[in-house]
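Dropping a structure here in structure tokens format, bear with me for questions.
All protein chains but one are shown at their positions in the complex.
So that you can tell them apart, the chains are marked A and B in the order they are listed, and the count of residues begins at 1 in each.
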Amino acid sequence: MKRITIDPVTRLEGHGKIEIFLNDKGEVANSYFQIPELRGFEKFTEGRLAEDMPQITQRICGVCPEAHHLAATKTLDDLFHVDAPSAAKKLRELFYSSFYVTDHTTHFYILGGPDFVMGPDAPVAERNILGVIAKVGMELAGAVLKTRKQNHHIIQMLGGRAVHPVFGLPGGVSKGLNEEERKEVEQIARESVAFAQLSLKVFDDIVLKNKAYVDMVVSDAFTHRTYYMGLVDEKNKVNFYDGKVRVVDPEGKEFVKFAPREYLNHVAEHVEPWTYIKMPFLKGIGWKGFADGKDSGVFRVAPLARLNAADGMATPLAQEAYEKMYATLGGKPVHHTLAMHWARLVELLYAAERLLELSRDPEITSPTIRTIPTATPDEGVGIVEAPRGTLFHHYITDEKGVIKKANLIVATVNNAAAINMSVKKAAMNLIKPGKEITEGLLNRVEMAWRPYDPCFGCATHALSGRSPAPVYVYDSQGKLVKSLG
Amino acid sequence: MSFEPKIVGILCNWCSYAGADLAGISRKKFAPNVRVVRVMCSGRVEPAFVLKALQSGADGVLVLGCHPGDCHYAEGNYKAARRMPLLKKMLAQMGVEDERVRLEWVSASEGDRFASIVNEMTEKIRQLGPFNHNGGGANG
Partner (left out) sequence: MAKLKVALYWAASCGGCEIGQLQIGEKILKLVEVADIVFWPVAIDVKYKDVEAMPSKSIDVCLFNGGIRNSEQEHIAKMLREKSKVMIAYGACAYGGGIPGLANLFNKQTIFDRVYLETPSTLNNDHTVPQPKTKVPEGELNIPEFYDSVKTLRQTIDVDYVIPGCPPEERTTWLALEALISGKLPPKGTVITHNAKAVCDDCSRKRDVKKVKKFYRTFEMIPEPEICLLEQGLLCAGITTRGGCGAPCPQANMPCTGCYGPVAGVIDQGAHFLSAVASVIDSNNPEEVRKIIDDIRDPVGTFYRYSLPDSLLGRARIK
């Protein structure tokens, strides 16, 4: 048996490793995407103060600390039975919209985009942000940096810190916006909307106008028919901060819609011995192994899944972009993994538009941003959409608000099974007997998981060391024939 | 093999050390397990001293100061009385049994009291067994 290892998988936040086994004929027999790390937040949060959870759990992931921060904060609202003032909720969402703008920008241009912008066969040395800058030109590169910087500025203005913010409290936030700051946010929001539109145009020019890329996007190697999960508002529009979790089946029909407190009825996790990450699946269907289709409990999350699980976007320009995407790719749901990059840009536009709306909300500068909780804390569940998928926090405390038990199902983890399947499928389609295994080819295998934007910081909240994910290919004798990593 | 507890005694110079001295001079019977460290005042005993003693192999730490009102620096023993309970609360979370760290007041004339505290503590720790600190990022 021949074996291919990609170790570490580069350009993902966190550590991962891909092992590909070939049979005697040189065909792919199987592949495994392994997460080598765990940190154990579900355990060591026991004994901590509930109100420290927004700051503690965000250390699961420094790429999306804002998501953990808010999921934890919402869990605390529930746990302390306190309703935050409406201005506080809007400030949280404003903050979160800014975060989405920076994060989706980072992913598209720095982490996932290089494959598209540079092409998967570009030399290794160019397949990175510096290569992207060279190709798209300094002007756009400057806009990328500026958008990130400006939105980080908003995150810092409200959250206190640019990475690992501190403002979330049960019943509100520790800091508000004054009129001067509001004006600044509004200006940044306007520029962010323009930047998002420009990014969609770049995608159009570089990807959609290039037939080879489009063919790759819709090719079977990068397609899986699965369930999709995402948070929706009361009109079933995509929402990142609040709402109910909706799941659609591979035909796009609603399978279930549930409130945060019901999550245990619908989501369960499966354990494999060869990786530290758990594999969530739909409890109503059950774990049927790494398989797609209607009979398998495997579901997907993150941008494309959110769009598939919703009926549209709540802002006008994003709605237009949403419609265009589905019209181009042949209607809902879209199963092409690589379309995740496109969906991400649609969401980028939504986040920017939502930021603009909130910055103009007359209530946003209200000084009433906290309600002091008075009820006895007990148990709470909080769900947000992290950029990388649905994020569940669940804590049980004693009557003083000290954590007794915590459960976390983290964004990227929800895609763990699907990522394994995507890697295997891409490997089977791309690695063929007698065909030379090149770096470009293995990079295409990596491209199968990169759209998920797997953030193994998240994934490894249980265990990991982070490094890029290496690919190892082994022959039928177990000899390493090729490694990228 | 019988286990002989190693106890570090951190004693204030003015009352407690004199009390220990008296116990020695008057040939009180007390366990030889305490290694005495003299400080000017129990208020000088930083929590880190206690941790350092445990880290360095002590099975118990005994901090002694003057009775309330008698501290030669007026407030030192009150300071100790604020720190030690908080330190002990933290040590409990670290899996350190309550009996291993003790704060007591012993005056210069209380040789007997010194001896009985030492005997009692030695006995308690003998029952608990060695501290076996396995910290400092040990593997495995």
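Basically, a residue touches a chain if its C-beta (ideal position, glycine included) is under 8 Å from a C-beta of that chain, and two chains touch if they have at least 3 such contacts.
Note that the coordinates shown come from a computational prediction; the quantities given were computed from them, not determined experimentally.
Interchain touches from the omitted chain, evaluated on the whole complex, reach A, B. Of the listed positions A:Y96, A:F195, A:Y228 or A:Y276, the one in contact with the omitted chain in the full complex is A:Y276. Contact with the chain not shown here comes from a single listed residue; of A:P170, A:P333 or A:P387, that residue is A:P170. Although one chain is hidden here, its contacts on subunit B can still be listed: residues 46-48, 51-52, 54-55, 68, 75, 78-79, 81-83, 85-87, 89-90, 93-96, 132-140. Mapped onto subunit A, the footprint of the missing chain covers residues 1, 3, 6-8, 10-15, 19, 21, 29-30, 32, 34-44, 46-49, 51-52, 55-56, 58-63, 65, 76, 80, 106, 110-111, 124, 127-130, 145, 148-149, 152, 156, 159-167, 169-171, 174-175, 263-264, 267-276, 278, 280, 283, 287, 370, 372-373, 392, 394, 400-402, 407, 409, 443, 455, 457, 462-468, 470, 474, 478, 483-485.
As a working rule, only the chains that are shown with their structure count from here on.
Each chain gets one centre point, the mean of its Cα atoms, and the points for subunit A and subunit B are 54 Å apart.
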